[in-house]
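Comments concern the structure below.
With one protein chain removed, the remaining protein chains of the complex are shown where they sit.
== chain A ==
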Amino acid sequence: MANYGTNDFKGGLKIMLDGDPHSIVSNEFVKPGKGQAFTRTRVRNLKTGRVVERTFKGGESFEAADVMDTPMQFLYADGEHYHFMNPETFEQLAADKTAVGDAYLWLMDEAMCEVTLYNGQPMAVTPPNFVEMVIKETDPGLRGDTATGGTKPAHMETGATVKVPLFIEEGEKIKIDTRSGEYVSRVK
């Protein structure tokens, strides 16, 4: 397995830390002119999903985490597990709630997700950047009100709540950016 030094750090790099696989969220190089270099890093524990700040001494090196991001299709949820299928091998995998985390809000049937596997087990699920969903419930639309920029909450089948413009109606299909959880546009 490869090793990464602090100079290789960048967002998305997966390393082993305290025995768990971690993903680097962000890092900043810190160094007094004549002194020791440090890397101030935010890392996500891929097992627990927890994000913490960690500071490393410049030049420290870490084992790469044996982690694979695999595109997989979401099949169904059975209340306990979320089931995914590799569309090339048809292999199926079940991810538990910890691995899925907040991604469940965006899991639509057949959505292509990125499933992070560690030792072959699903550790994390990244939904597609954009999803299209039908609004299950929202306050009645205000016709013609396209200019004021006001928003109202709209509830989705999956349990997600998205702020939408006032003119959007129940039953309409909308496009959502899953990274921010924000409304993007109407889908005709």
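Methods note: a residue touches a chain if its C-beta (ideal position, glycine included) is under 8 Å from a C-beta of that chain, and two chains touch if they have at least 3 such contacts; residues count from 1.
Here is the rule we use: contacts and distances are computed from a predicted model.
Engineer: Between "Amino acid ABC transporter permease", "Heme exporter protein C", "Phosphocarrier protein HPr" or "Elongation factor P--(R)-beta-lysine ligase", which matches the UniProt record of the unshown chain?
Structural biologist: The record for the missing subunit names the protein "Elongation factor P--(R)-beta-lysine ligase".
Engineer: Out of A:53, A:91 or A:157, which is the one that touches the chain we can't see?
Structural biologist: Checking each option in A:53, A:91 or A:157, the one touching the absent chain turns out to be A:53.
Engineer: Pick from A:19, A:32 or A:120: which residue touches the chain that isn't shown?
Structural biologist: Counting the whole complex, the residue in contact with the absent chain is A:32.
Engineer: What does the interface between chain A and the hidden chain look like in terms of residue numbers?
Structural biologist: On the chain A side, contact with the omitted chain comes from 7, 28-38, 52-60.
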